[in-house]
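Missing here is one protein chain; the remaining ones are kept as they sit in the complex.
Order of writing sets the labels: A and B. Residues in every chain begin at 1.
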Amino acid sequence: MTTTDDLPVFLDALLARHGNNPAELLQMLCETQHRRGWIAPQALTYLAQRLDIPRARIEGVASFYSFLHLQPHGEYRVLFSDNITDRMLGSQVLMEKMCQQLWLQPGKVSEDGLVSINTTSCTGMCDQGPAMLVNGRAITRLTHQRVQEIGSLIRNRTPLEDWPADFFHVDDNIRRSGLILDNTVAPGDVLRAALALGGKDVVEAVKDSGLRGRGGAGFPTGLKWEACRNAQGTAKHVVCNADEGEPGTFKDRVLLTRHADLVFEGMTLCALAVGAQRGFLYLRGEYRYLLEPLQAILQRRRDNNMLGKNILGQTGFDFDIAIHMGAGAYICGEESALIESLEGKRGVPRNRPPFPVTHGYLQQPTALDNVETFCSAALAVQMGAEKFRAIGTPKSTGSKLISVSGDCPRPGIYEYPFGVSVREILQDCGAIDACAVQVSGPSGICVAQSEFDRKLGFEDLPTAGAFMVFDDSRDLFEVARNFVHFFAHESCGFCTPCRVGTSMLKQTMDKIAAGHGTRHDLNEIENLDKVLQTSSHCGLGRTSCNPVLHTLKHFRPAYENRLKSLDFEPAFDLDGALARARQMTGRDDVGAHLKPEDV
Amino acid sequence: MSKKLRIATTSLAGCFGCHMSILDIDERLLALLELVEFDRSPITDIKHCGPCDIGIIEGGICNADNVHVLYEFRKSCKILIAIGSCAITGGLPAQRNHLDLESCLTEVYLTEPGLAHGHIPNDPELPLPLDKVHPLHEVVKIDYFIPGCPPSGDAIWKFLTDLIAGKTPELGHGLIKYD
Partner (left out) sequence: MSDTFQLDGASVPFEPGQTVMQAALAAGHYIPHLCYHPEFKPHGSCKLCTVKIGGRTAASCTMPAEAGLNIESDIEELNALRRTLVQMLFAEGNHFCPSCEKSGNCMLQALGYDLEVHTAGFRHMYPDRPLDASHPDILLDFNRCILCELCVRASGEVDGKNVFALSGRGITKHLVVNAESGLLKDTNIALADKAMHVCPVGVILPKRVGFSVPIGKRKYDQRPISAQALDDAPRQGDAGGSCASCEGTS
């Protein structure tokens, strides 16, 4: 673990592989992390010297990403996915059991340096949870038995490669397919059609199709491509956002598993439309297992002249795609933070304007879209704008992949034309006693029973695809608390309101959960919400209070039932505050307690 | 004014510096006494607080006794004022808050040479320390805050006369101080 003798040899090879390019820093750090399970201080110093980047800045980058460690973190690093859907499937008990089995506390490394166990944000396996990552590899469908087997494999130091393959099996769980999932487009088909049109007409076709971004914000894709096409720059870029981090979302995982060719086809189409020569697919670290299959597909496309120089014989149409790995930072799903991360920096959202279409990757014009957007764009060009527009609703054309999870017998991927109602999806997935649905993840909307006739689409309920179902046995306060913890963990820390506000929100929710809240705390929540909404730097902060606002609106009693009193006096666990001193002094007399009647 | 306002004051985990500053309003005290009378306070030596209009508390909350006194004040006083850094932020006593109470007590009574003869005092007469020192507003509702370490006599005078006159107190530049 501690031998660093051959470190320079490793790092020299690494640096050479990445052309000593500082923009590849995060990729180099990921590979260094992968080598020993952590990044030694000497490695940072060495990289700093060779790349001529200040060491402190490299430390800053490495410490930003959850999956990179600057201290030894165990030969086996176990991370339980901590989305509310994992919890509903019993992940917390499984984690406790595993900690007991391996004699360690969550977040700490075992004394022999063998293993650490902790939680991580949603790993995108909500339809087959509870899930975990072991040394970055996704494991699904955890049961007591499986967790125990994993514990034994770790104790016996069995290499990950020798673990049962079934542990790592990921189902696609496609329950309902449509335009995208049923497509039979052969690789190259769309590109040939696009080359016949020419870049300018591709832009027109995408504009005409009415396609809007599938990442949730819904910006018209054609307008984005047009702006990028018209932008001044020496080297344009196409970036695919495959950092699918919104808890409850896993449709991009399925697209990248089954329709990667269509994704790359869409990216190449975009390159033709905007005049880009380089493309990146930014893949979330949780989907690391997809890297090799995706690389193989890229290579096949190169071999078939669908990437590289003079694509499909079109002189001067040069474009290639590289895959960059994320390393555990939800904020990198925000487009400008993603670009910062692509450049090898901390994933902090940029100030806008300027926007990525004019000043994106390395300050060059960049067209950045979601995985599903590229697929839809390819299909829109293939089938023609008019046909595409006929699907969905006037302002939300085409179809949408929905990731269904939570309390229903048939979780998985459902493709619908836009305009489908919440109720219809609930019927299809077999959820009979749903009391609420979290649409579009924690940053989205909590839809209560009375609103189940609302429709998915930019006219009513915009969504990036998450659809988490809660039945009437669920405590919506605990759901909101899980989401609040998520945002506090994922805040990048750049701006005051989000850095401090999300943490304060977390403290307050925890205080209410512990039974020490009063109406004073509800007031504080409302105050924090206002500050977060009006002054946060980016969408993370502005939407981080949504789970609380929405559940307070529809499920206020779930909060009030936990309050110590409904008056405005603050309160906390005063007798608990004496516990430490009681233990230290061995006292248990009357004076060593704060009696309830005092409170 | 038909009836004098009744005021109580006390110092919890504080140094009495804020009380010194109250005395520092000097001869204006006489004018103040035209308007108010003192209930429980180091000035009167009354031990328990009766019904009051205004309670002024110096110092933060570091032990069980502080909590009892604070509750007594909150129950008895219509308006509760936190005065000084310790009452408002925890202040100097709260400088131990980033340390674990166990390591504090161990270092003071067990590992360092001293008079306690190697044991942590456990006499029931002593109020037990809380694991952290808290500003007053974390324990009860506080209506007003007069910052400063201590606030000047002028600041206290301005604040109280505003309050007694029925105005929302404002200190303004020169009187509002945190140091």
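Note that contacts are C-beta pairs under 8 Å (C-beta built on N, C-alpha and C of every residue); 3 or more make two chains touch, one makes a residue touch a chain.
Note that this is a predicted model, so its numbers are computed, not measured.
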item	value
Touching the absent chain when the full complex is considered, from B:N97, B:N122 or B:T161	B:N97
Hidden partner chain, touching residue among A:R481, A:H537, A:R562 or A:R587	A:H537
Among B:L12, B:I25, B:I156 or B:L171, residue touching the chain not depicted	B:L171
Contact set of subunit B toward the excluded chain (per top definition)	82, 85, 88-92, 94-95, 97-99, 132, 135, 137-138, 142, 144-147, 149, 170-174, 176-179
Residues in subunit A touching the chain absent from view	41-42, 44-45, 54-57, 59-60, 63-64, 66, 329, 346, 351, 353, 488-497, 499-504, 507, 524, 527, 530-531, 534-537
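As a working rule, only the chains that are shown with their structure count from here on.
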item	value
Separation of mean Cα positions, subunit B and subunit A [Å, integer]	48
Residues of subunit A touching subunit B in the complex	520, 568-570, 572, 574, 577-587, 589-594, 598-599
Subunit B to subunit A touching residues, read off their complex	64, 67-68, 71, 74, 100-102, 105, 120-122, 124-125, 127-132, 137-141
